[in-house]
Structures are given as C-alpha cells and as structure tokens.
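Only a single protein chain was left out; the remaining protein chains are all shown in position.
All chains are identified by letter, namely A, B and C, in their written order; residue positions are counted from 1 within each chain.
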Amino acid sequence: MAQGPYKLVSREFQPEPTVVTIGGVTVGGPDVVVMAGPCAVETQDQLLDAARAVKAAGAQLLRGGAFKPRTSPYSFQGHGEEGLRLLAAARAETGLPVVTEIMDPRDVDLVCRYADVLQVGARNCQNFALLRELGRAQRPVLLKRGMHVTVDELLQAAEYIVAGGNTQVILAERGIRTFETATRNTLDLSAVPVLKERTHLPVLVDPTHGTGYSRYVPAMARAAVAAGADALLIEVHPCPEEAWCDGEQALTPEAFATLMRDVRRVAAVVREPAVAATP
Amino acid sequence: MAQGPYKLVSREFQPEPTVVTIGGVTVGGPDVVVMAGPCAVETQDQLLDAARAVKAAGAQLLRGGAFKPRTSPYSFQGHGEEGLRLLAAARAETGLPVVTEIMDPRDVDLVCRYADVLQVGARNCQNFALLRELGRAQRPVLLKRGMHVTVDELLQAAEYIVAGGNTQVILAERGIRTFETATRNTLDLSAVPVLKERTHLPVLVDPTHGTGYSRYVPAMARAAVAAGADALLIEVHPCPEEAWCDGEQALTPEAFATLMRDVRRVAAVVREPAVAATP
Amino acid sequence: MAQGPYKLVSREFQPEPTVVTIGGVTVGGPDVVVMAGPCAVETQDQLLDAARAVKAAGAQLLRGGAFKPRTSPYSFQGHGEEGLRLLAAARAETGLPVVTEIMDPRDVDLVCRYADVLQVGARNCQNFALLRELGRAQRPVLLKRGMHVTVDELLQAAEYIVAGGNTQVILAERGIRTFETATRNTLDLSAVPVLKERTHLPVLVDPTHGTGYSRYVPAMARAAVAAGADALLIEVHPCPEEAWCDGEQALTPEAFATLMRDVRRVAAVVREPAVAATP
Partner (left out) sequence: MAQGPYKLVSREFQPEPTVVTIGGVTVGGPDVVVMAGPCAVETQDQLLDAARAVKAAGAQLLRGGAFKPRTSPYSFQGHGEEGLRLLAAARAETGLPVVTEIMDPRDVDLVCRYADVLQVGARNCQNFALLRELGRAQRPVLLKRGMHVTVDELLQAAEYIVAGGNTQVILAERGIRTFETATRNTLDLSAVPVLKERTHLPVLVDPTHGTGYSRYVPAMARAAVAAGADALLIEVHPCPEEAWCDGEQALTPEAFATLMRDVRRVAAVVREPAVAATP
C-alpha cells in the first residue's frame, strides 16, 4: 500500500489501531463515538440545554467553542476562559467529557485545565508552532484537516504531534475547498478509507462543516459511518435560528436524535466483524 | 429549498420521484440498483465472464464500453459496433440489460439498436449537441457529472435532455477534480442529498471513477447508499491485472460479491420508510 | 524538460514553433495577434459596429458566436447558419478573418464554408468525436482548455487533432475552475510558459472568460503578453450593457482601444529577441 512521508503515524510502523481514551469513552474501537454540541459557547443556559439534549440522544462527548477562529475580526470571537468554565460546568452536570478548540500555543496550559480533548481547527492544521506545543500536552488532540491539505499532509501534521510525544491524536475530515457552492465545503469521504489504510490513528468526520447546511448533515453522517469513520462531530443548538454563529448548519435536538438512531443502525451493519474486514 | 435555473427536472415542478424503467428493473424506487461490468468490452470471453459474475452477485444491469473516451488518441478507443454486438450477446445470455457510453450525436440510432441505457461520460456532460440529440432518443440516459460541473449545472444539462422530450434521465456523481491526489477524483457524496432535494430524477454514484482504486470502492459504495443513492455503477473485471484499461480500479468478481452483500445490508437499514423520510 | 504523453505536438518532436497562418495573419510568430468581437452574433448592426471598432483599434481577427454553448437550454443559443452569414459579411466589409465556435461534429463542413478559424469551447475540450472530425478539417483550430483540464491533457486533446492530419492548432488558456469567486474562473497564466516549453503550438490567452469582468481584462491582457502569449481573445461589444449574453465581461470599443495600446507597449519590450530568449 501507499507509504507517505511520515513514520510514527503510519500503519507500517504500528499495524494495530490506536484507541484514544477520553474519560470512559474510547475512539477507534468497535463503537462509533459522537461528539455534539453548539458551534460556540454562548450562555450557560444555551450550553446546558445543548449538553442535556445531546446526552439524551446518545452523544458521548460535548463540543463547544470558547476560542472561535473567525474569518472577520468583527465577528464574535468566543468567551475565552469564561467559555471554558461553562464547558467544565456542563461536564460536571452531564458527565460528558468536553472537546474545545485551541488556537494559540500560549493557551495550552489554560485549555488543558478545563478540556478533555484539544481541537485544532482547519485553519491551524499546518500551524506548526501550535502542533509542536500540542506534542507536549497531556490531552488527546482532535486534528482537523485544512481546507487545502492533502491526506498525506494531514498525516505529516499529525506526525508533528506524535513525534513530540503525544500519541493520542484523532484525525478529522471536515471538507475541502472546491468549486462547488451548493455546500460550504466538499466533504471528502474517500479520505476515510484512505486514512484507515495509511494510519493507525482513529478517523472522525464532521458533516456539519463539510456540508454547511443542517438539512444535509444526517445523510452525510450516515455515509461517514458507512465509509468507516470511527467518530462524528455534529453541531447541535437548542434553537439554531438564534445561534450566534453558523446557525444554518446546526441541528435541532430533535433532528439530532433522529440522526443518532439512524447512525446506530448503519454502524450495526457496517462495523460487525465480517463487513469491517473489507477495506 | 433552493431553486436552481432549471424547470422540468426540479422538485418544485414534479414533487414525486421519477422512476426510470429498464427492462424489468426500476431505478429510483425502493431498491438500490447496481450496474456492473468491465470498463471496456475487450473480448467475448472477458465480457461473458464479467456478465455472469456480476449477475451471480446480484447486479441488475451490465455495463461495458464500446466507444471509449480516452485522454490520449493512442490509447485503446473501444471496439465500436463490434463491442455493441458483444454487449447484446451478453444480454441475450444473461438477461441483464446493457448500459454503454455514447460520445457522438451521429451514433444515437446505432447505439439505441443495441443498448438499453445510453451513458454520457463526464467529459461530455456539457456537450450540448449530444444532449439535444439524446432528448429525442427512445432510451433512458445515464448522465455523468463533469469533473468541473456544479450540481446546478448538472441539473441544467439534464434539463437539455428532458426539455427535448426524454424524461428518463439518471444523474450520476462520479467525482470532481480537486487538489487531492490520493484518489483519482474526489467523490462528492454530498451531491446525493443536494440532488435528492432539488430534483425528482434518480441519483447514481460511481465509486469506481470517484476513487480510482479498487481497494477504496467498497467503502464508498456503502457510503453512497447510506447517503441516499438510488443506484451504483461498479467496474468489475474477471482479471483486473489483465484489463486493457483502468485495471487498478476494477474489482474482482469475489470482491464485488462481498460489496454486494454489504451494500444490501446498508440499503436495508437506510431505505426503510422511517429512515428514508429524513433528508 | 517534462515530456508528457503526447508526440506530434511536443517540442521534442518539433523544436521550431508552429506558425498558424490565417489569411495574411500569422499566429506564433514575432507579433502578438489579437482576436476580438462580441460573445454572440446578435444583429448585423451590432456585429458590424463591433468589427469596425476592433479593426480600428488594431485587432487582426473578428470573433463572434453563431453556435453558443449555454449552460441552460433556455438561454439564447445563437443564430446558427444565419450568424455565420453575418460573420462572413462582416469579413467582407472589414477584411478581418473570422473565428467562431463549433460544437457539433456534423457542422464541420457548414462552419468551414463561412469561418477562417474553428473554435472548440472549453466544455468540448475533451469531446473526442469533435476533435477527431477537426483533424480532417481544412481550417485552423483554436482549442480552448477545459475548466478541469490539465496542461498535459490539453496537449493530448490537441494531439487528437494533429494526429488526424490538421497541424494548424492554436491552444487557448481561458481560466480553470477553482474555489475563488472574485473572478468567474481562475486564469492560469503559468500555463503559458509551461506550454511554450512543452509544445511548438502557438498559445493564446482569453482574459475575458478568464476573469469574467471587463474591468479586470486589461491588466490580464497585459500580463498574458508579458508571460509570453502569442495571441489574445477579447470580447468587445458596441454597447456591453445591452449584450444578449455575458455583457459584464465585454469591453467597450474605447476600453479595447486603450487595451490595444498597452498590449503593444508590453509586447514591444518582452518580444524582442533578448527577452524572448529567457524562458
């Protein structure tokens, strides 16, 4: 099979899959793990409502942004440490471990004090100063593929973290930039079997950013699991039309519950041993 | 929902799905239809072996190229009418209706004499002279999305055919051109829910050209069905390493049989009424 | 240097440049040739006004579409043979040879009766049935690069024509499809030095379709000549705001005259022997 310009993250180096453990949740094992919650932490009520809803539907982790990478300096940039505190409070209330984005290498200690998984956003996929710092962190990292980054370059970005000593890395496909405008990005689901072939790291798919519209998310969540994804990242908001950012791509709690039911059905047929053995 | 610059093919114009009937096979109904066979018709034996194998595994149509669009003028260009005759003979032997490519508006009558479905390749997706001629043909058309064509432009290309009087059109997603080189093209599975929203025409996915490597085809075939595809087009060759063209993307009969089993399992859970009702 | 999968069109096969002769005009020699005129032939007056204006400004060929490839079947499709007649009349009046698009292999004889150069549009760049027919035509061909077509694939498309016996081929860069939306396409001017390295065929640039907005055309016309283009194709309309199609990208006669002056100045400094010798 293909051998890219990376070592520690390759299947050749480690044939058996890496299983990332977060609290009692394992990513990369037999079960599909779903991380869900709002784009941004807005208020205590909004976050708790979202957390309870996604937990009730079966999500195993809570996502929410405290530091938001925004294309415009005039958009809401997140609540920062106050947002992290609200995430920790939601974890205390619901028991869901928390995944949140980190954008600045100077914030690693701060974010590690509150969060269970450190997310690297697509725009920082090749922010090597940040990747190096995360190689020294004591938390699993969710590394999103940049909009212009090839699968092999994503693996090299992960190699920065693993070479630094942190082997707990989850790779995320979240859509690449193409000419198509019907969706916000083009979700490259073929990256799932390609990654499963080339690396032992678990693979997550983010159909929310991949499509950009909530009405396309359930179909792509099912497809991601059918393609072999180990985990999903789904934006859910108690009231999408009132979301401070990206409301058009957030699912309502009801739509998310339906998505969870359907995803479980697909997972049941594709992740049984006989099927999983086919590439 | 979105309304593109097309009329007859839109959901607004016709809310109920179009069902394309080919012999006794219906595309666009409850069942997922699989069309399979070799890239090119090479010899009578090769084609018959392929036809028997795909039929045994459950395929409902036989694909095979008699006129081959090749990037280089020095590559094998197909057997032409002799290839069509071999396809008709394989249909007589196996009972499988035949889908084959047409490249030239002057060949419509000829190809209609032999084939059950006329395929328009990606490079001819906006060959309007050909599309207009197919609007007058008495055969269903399988219209492949061009590598640079948006979903809305694909629908406008289909509108050329339907406006000409031929309503039997199947749309095919087969991968678009992006910067990623791990796969031959980038299979845009998000196009499936987008198309199902915007048009009543059935939607097929070609994971063979979408990925370009046989080892990625099964995962993407499952994902396509999970995303809502009505049909699949899969290249199968009795002996891929001896194929005259594109051997690296053809499945063996054995791999195809496994794919068929897995696709049926996914179809069983995603196409039941409760799931199918979610977008 | 790089050797692509083509023969007759390669620099290795023929080191000296091909010069295409159209009436008394030569493309591929020391002078930059400008072909200009409206997107579509609309009326006799519109065409004659355009023809006189572009001639007065120094254009050497008249362009105008009689068969128009339109994304939608409901857009103006061109006047067909009547448009060809108007083009021939404009040639008789102004002395400018005529370049016009051909879309259907059945129209080769018809278009050859009226036109001096047969243009293959971007959407037909890999319409191999058409390319083969043009290999037998007695007219120079202007072959536009498809929006998804690599430089090496463009050369293979040209190889179809040259291998058929027609060595009078001009290659045209007119923009490729990317994610950028500020321009209609992304004009790939790097293709000019790449093509000049790999082929002996002359290279034309179409900054009108490459940018899609008339206000960006002059800068890109100058840049194309500075990059080494042998010819330019520019849309000019006597009254762009009343154009039946693509008015936002057509130059007024006044703007075109300024463009011609500036292009000549750039050509004077980049096409002198000492400069032209650098790649």
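Rule of thumb we're sticking to: contacts are C-beta pairs under 8 Å (C-beta built on N, C-alpha and C of every residue); 3 or more make two chains touch, one makes a residue touch a chain.
Since we're looking at a predicted model, the values are computed, not measured.
Participant: Which candidate, C:Ala56, C:Ala219 or C:Cys239, sits in contact with the chain we can't see?
Facilitator: Among C:Ala56, C:Ala219 or C:Cys239, only C:Ala219 touches the chain that is not shown.
Participant: From the list C:Pro97, C:Gly121, C:Gly210 or C:Pro253, which touches the chain that is not on show?
Facilitator: Only one of C:Pro97, C:Gly121, C:Gly210 or C:Pro253 touches the chain omitted from view, namely C:Gly210.
Participant: Based on the whole complex, identify which of A:Glu42, A:Glu159 or A:Asp262 touches the chain you can't see.
Facilitator: With A:Glu42, A:Glu159 or A:Asp262 as choices, the missing chain is touched by A:Glu159.
Participant: Can you list, in ascending order, the chain A residues touching the missing chain?
Facilitator: 5-7, 69-74, 103-106, 123-124, 126-129, 146-148, 153, 156-157, 159-160, 163, 176-177
Participant: Using the touch rule from the top, list residues of chain B that touch the missing partner.
Facilitator: 177-179, 181
Participant: Residue by residue, what part of chain C touches the chain that was omitted?
Facilitator: Residues of chain C in contact with the hidden chain: 1-2, 148, 150-152, 176, 178-183, 186-194, 197, 210-211, 215-216, 218-220, 222-228, 255, 258-259, 262, 265-266, 268-270, 275, 278-279.
One rule holds in what follows: only the chains that are shown with their structure count from here on.
Participant: With chain centres defined as C-alpha means, what is the inter-centre distance between chain A and chain C in Å?
Facilitator: 47
Participant: Could you work out how far the Cα centre of chain A sits from that of chain B, in whole Å?
Facilitator: 33
Participant: Taking each chain's centre as the mean of its CA atoms, how far is chain B from chain C in angstrom?
Facilitator: Computed value for the inter-centroid distance: 34 Å.
Participant: Tell me, which residues of chain C touch at least two other chains?
Facilitator: 177
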